[in-house]
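Can you keep this structure in mind? I'll have questions shortly.
Here the complex is missing a single protein chain, while all its other protein chains stay put.
Entry: subunit A
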C-alpha cells in the first residue's frame, strides 16, 4: 500500500448563493502517512471549504477525492459516514461535545458507533487517551463543567478513539488563549512524533502553522 493517506485530483467547488462563485479551483494535493500538515490562508480563501470536502461531509464538488487510494467521490451517505467514523477524526474550533453525555461517554461514542470493540475495551481506550491528555480526573464530568482548553482536549481524545488514518482540525486553537493553544499544539506534535499520526489542520494562526512539518498556503481557491 502506498504511503499516501489523502489525495485530491482537480477538486473544484462552487458556491451558488447569492451568486455563482468558484471557491476552490482544481486543487491537487496529497498528504503522506505520518505528516503534520497545516493549511493557512486569508479568511475566505477556501481553506475551511477544502477541509470539509476532504472530510467527506460536503459532497457537492467536482473532481476526485481518494483516501488510501480508494475513490471516495460519489459514495452513498451511509458509506461516507462509515469512513468518517473509522478513518477520520475531527477537532473543531468550537469543541462540539454532546452536552447530554459525560466527558468519557463523549469520547467513547464514535467507538461504540464503530462497534468493533466491546464497551469495556472502548472505555479502557478512552481512559487511556484521556490520561495521555491529562484529562483523566475530568472523565465523569459533564462538558459544560469544563474550560475551553479542556473541552478541546476531550475533542482530541474523541478524534483518537478509533485510531483514525487522519485527524482533521478546523481552527482547533482559534478559540483558545496562547497557553492553551500551545498545549494543543504540543499534543498534536507528540501524536505525530510518537504515534506517526497524520494530521491536517486548518488555521489562520501563522505561529502555529510555522511549527508544523508542512504548510500549505492558499489564496483565492488555489494552493500557492
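Here is the rule we go by: a residue touches a chain if its C-beta (ideal position, glycine included) is under 8 Å from a C-beta of that chain, and two chains touch if they have at least 3 such contacts; residues count from 1.
Everything that follows uses one rule, which is that contacts and distances are computed from a predicted model.
Visitor: According to its UniProt entry, is the unseen chain "Aminoglycoside phosphotransferase", "ABC transporter permease", "Transcriptional regulator" or "Chemotaxis protein methyltransferase CheR"?
Guide: Options "Aminoglycoside phosphotransferase", "ABC transporter permease", "Transcriptional regulator" or "Chemotaxis protein methyltransferase CheR" narrow down to "ABC transporter permease" for the missing chain.
Visitor: Which candidate, A:8, A:48, A:125 or A:152, sits in contact with the chain we can't see?
Guide: A:48
Visitor: So one chain is hidden, and I want to know which residue out of A:25, A:68 or A:113 touches that hidden chain in the complete assembly.
Guide: A:113
Visitor: Going by the touch rule given at the top, which residues of subunit A touch the chain that is not shown?
Guide: These residues touch the chain not displayed: 48, 52, 55, 57-58, 77-78, 80-82, 84-86, 90, 92-94, 96-101, 109-110, 112-115, 158, 170.
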